[in-house]
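Presenting chain A:
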Amino acid sequence: MRHVIFRVEKERYGLPLSAVREVVVPPERFTRVPRAPSAITGVMNLRGRVVTVVELRQLLSLPEGPTPPARVVLLDRGRRDLGLLVTDVDGIEAVERVSTAPGKLTPAIRGVARLGGLGVTVLDPEGLDAAVVALFTHSK
Partner candidate 1 sequence: MTMDMSRYLGLFISEATDHLEALGRDLVQLEREGTATVVDSMFRHAHSVKGMASSMGFEPIAVLAHRVEDLVDAVRQDRGRLDRDVVDLLLTAADTMLAQVRAVAESKPADEASVLLTQLGNRYIAMTGKGLATTRVAKTTMSKPAATDGASTGTASGDGPARPAGDTAVEGPAGTTKPGTESTAQAGGGAASTSEAAGAQASGDTGSVAEKVAKGTGAGTPSGTSRSQSPVGIAGPTVDLAAQGLPLPPDLLTPPGTSPNVVSASGVPSVGAAEGAVAVVAAALGLVEPPPNDLVDRLKDAASVPVPAQTPPPAEVRSVLPPRVPAEARGPMQRWAVRLRIAPTCQVPGVRAFLVHKRLTNLGTLVDLRPALEELKAGRIPDGYIQLELETTAGDTGIHASLKNVVDVEVVSVKPAVAAPAPVVAAPAAEAARAANDATARTVRVRTELLDYFLDTVGELMLATARLREVGKVLPENARPALEEGVYRLHTLVKDLHDKVMTARMTPLSLITDRLPRAARDIARRKEREVDLVITGAEIELDRAILDELADPLMHLLRNCIDHGLESPEERVAAKKGPRGRVLVAVKRARDRVIIEIEDDGRGMDPAKLKSAAVARGLLSVENAARMSDREAFLLSCLPGVSTAKDITDISGRGVGMDAVKRVVENVGGTLEIDSEKGRGTRFTLRLPLTVAVVHLLLVEVGDEVFGLPIAKVVGATEADGEALSRSRETALLPHGNSLLPVHSLDTLVGVPAPPRQGARPFVVMDADSGRVALAVDRLLGQEEVVLKPLSRPLDLLPGLSGVTILGSGRPVFILDVPRLLSA
Partner candidate 2 sequence: MAKRVLVVDDAIFMRNMIKDIFASGGFEVVGEAANGLEAVEKYKELKPDLTTMDIVMPFKSGIEATREIIKADSSAVVIMCSALGQESLVMEAIEAGASDFIVKPFRAEDVLAVVKKVLGET
């Protein structure tokens, strides 16, 4: 199945193409969201829609890195306007055979696959969605 492949620092991630609405360059500045959890970068105006942008690095509790995020991957979640801030987008690749990821599992990660001899972590759109909502409900 075809996946959009993107990176957080050097790590590669994939999302099913069908779950991605589009990829955009982040705006110069985001509007901060009052009292939002820190993983929420802010909101941006995308052709009149207000999109909530989450930093994938923080959502997945990855260590901080030196490269500034350069792309926003917008999820196709119906009326939910959600974007993932990532380091860069590589392109679209067919990903086969996803196997269970080692170590502790989060619902946002579906598994791992091999692509061109390198590993790629395949994300679960539903799980990502749930993880974002969980950020908000737990922060109360």
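As a convention for this text, contacts are C-beta pairs under 8 Å (C-beta built on N, C-alpha and C of every residue); 3 or more make two chains touch, one makes a residue touch a chain; residues count from 1.
Criterion applied: all candidates are chains of the complex that A comes from, given by their letters.
None of these values were measured; they are calculated from a predicted model.
Every candidate listed (1 or 2) is part of this complex; the one in touch with chain A, counting any copy, is 1. Listing the residues of chain A that touch candidate 1 in their complex gives 1-2, 4, 16-29, 31-36, 43-50, 52, 71-72, 76-82, 88-92, 95-98, 110-111, 113, 122, 124-126, 132-133, 135-137, 140.
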